[in-house]
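The next block holds one structure in the form of C-alpha cells; read it before the comments.
Shown here is a partial selection of chains from the complex, left in place.
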C-alpha cells in the first residue's frame, strides 16, 4: 500500500484507476492490460445466462486478483437496477455496486432523478453504492446525502473519447464533494486522465480508452502513469498561470551586455 | 408441466424447484457466480433445492459478464 491510498467505504486502494473489462480484442489482452494498469478494482456487468463465448470463465480469472465492482449498465428503471444489484451481490458475493441508471439509450446519459432514488434504496439495503452521474454538483451532493460511497460524474459521453468536456464543473464537484469523486466515462487518452486528477478527482474509471486503443497493454501502462502523474501534480501544487513571461535563467551578468 | 417465464422467454418445464430448473436447463447448480431471482426477488443459493416454482413465475438466471 502506498502512502497516499484511495479510500472508498473504508477500503484502501493503492491504485486510483478503476478498470472496465469489456471491449477488449481478446481475454489475454484484457488480463495483460489489467495487470499493466495496476488496477485493484474492476467492473463487470450482470447478464442473463446464455451461450455466449469466453465471458463464462471471466470471473474465475479476475475474481482472485481484483476486487469486483458489478454494474447495472443498461438499466433504465430503478426497479431493474435494484434487482440487478441484488443479483450481483448474490452472484459475486459483494455488496459493492456501480449504479447506472440510463435516461437516454442513445446517449447512455444518466437519469439523475431516478438515480438518487435507486441509490437511496440500495444504501438502505446495505449496498456500497458508486453511482454513474453527470457533472451536476447538486445531484452529486444529493447522492452523497443518501449515503453513496463515491460519486462518478461523466467526463463526456460513454465511449466517446472526448475527454473532460466541462473541467470547471468537475473541479467544482471535487472541491465540494464529501465523498470521493471518480471521473467516469469519456477519457480518451493519458492526458485526460492526468487532468482529471489535477482537477481534484480521487480516481478515474476507464474502459474503452484502454480496451479499444491500438495497443491496450501499453495504453493501460500509460493510464497508470498518467493517473499517478496527475495525482502527484495535484499534491505538489502547480505554478499559477500568468499571462506574461518570466525568465528562468539569471538576468545579470550577460555576456556582451 | 409448469409454464414459466425464464429470462424473458416463456417455457413449459417439468420441474418443481429452482435446482431442478437449472439442471433441466443444462446448468450445474453448483457452478459459481450464478444468481437467480423469481418474480423480482433474489432467491439465495441455499434455497434453490427447496424453492418451489409456481405456474407463471418470472425467473431470472444470471451470471457476470465483462462490463465497463
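Read from first to last, the chains carry the letters A and B; within each, the first residue is number 1.
Here is the rule we use: a contact is a pair of C-beta atoms (placed from the backbone, for glycine too) under 8 Å apart; a residue touches a chain by one contact, two chains touch by 3 or more.
Computed from a predicted structure; not experimentally measured.
Visitor: Suppose a student sees one copy of each chain kind; what stoichiometry should they report for the whole complex in this file?
Guide: Number of copies per chain kind in the whole complex: A x4, B x4.
Rule of thumb we're sticking to: only the chains that are shown with their structure count from here on.
Visitor: Averaging only over C-alpha atoms, locate the centres of chain A and chain B and give their separation in whole Å.
Guide: Centres of chain A and chain B (C-alpha means) sit 33 Å apart.
Visitor: Which part of chain B faces chain A closely enough to touch in the complex?
Guide: Contacts found on chain B: 7-8, 25, 27, 32-37, 40, 42, 44-45, 60-68.
Visitor: Under the stated contact criterion, what part of chain A meets chain B in this complex?
Guide: These residues of chain A touch chain B: 20-24, 30, 43-49, 52, 55-56, 58-60, 63, 68, 70-71, 73, 79, 83-84, 86-92, 158, 207-208.
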